[in-house]
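The complex is shown incomplete by one protein chain, all other protein chains being positioned as in the whole.
So, subunit A:
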Amino acid sequence: MSYMLPHLTNGWQVDQAIQHEEDKVVCVRFGHDWDPTCMKMDETLYSVAEKCRNFACFYLVDISQVPDFNKMYELYDPCTCMFFFRNKHIMIDLGTGNNNKINWAIPDKQEFVDIVETVYRGARKGRGLVVSPKDYSTKYQY
């Protein structure tokens, strides 16, 4: 469903999107449209985008087309989701050890909405780090 969500095609557009959104959380998915992990994530993002319209906006960025942020945000995974609010990067304690991003696909829509809502509420209160309601420390099931 990545053709339904807005794409940002260069670094300037990404900067503008992040800086000029004053009231909403900006969620940017860095990856590729053809990657299976990204496809699952995009599916979740699209179905959630309408529900969260009032407090979040979602953008997709192709990291081959826009390589400017690869080193800055350490975008080495196939799919990376990061959250920004008023030009500030919001960290989420997911229990995985990496608080800066979500680097896997979350298939459950309700979970993702809850994460975005927690980020929104925490960021509005001035928090730089919010605690995700679900613990993903056992994400890797062997």
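The rule is simple: contacts are C-beta pairs under 8 Å (C-beta built on N, C-alpha and C of every residue); 3 or more make two chains touch, one makes a residue touch a chain; residues count from 1.
Please note the rule applied: contacts and distances are computed from a predicted model.
Note on the omitted subunit: UniProt lists it as "GYF domain-containing protein", one of the names in "GYF domain-containing protein", "Mitochondrial ribosomal protein subunit L20-domain-containing protein", "Signal peptidase subunit 3" or "Fibroblast growth factor (acidic) intracellular binding protein a". When the full complex is taken into account, the listed residue touching the unshown chain is A:K134, out of A:K40, A:H89 or A:K134.
Hidden from this view is one chain, which touches subunit A at 108-111, 114, 118, 121-122, 125-126, 130-135.
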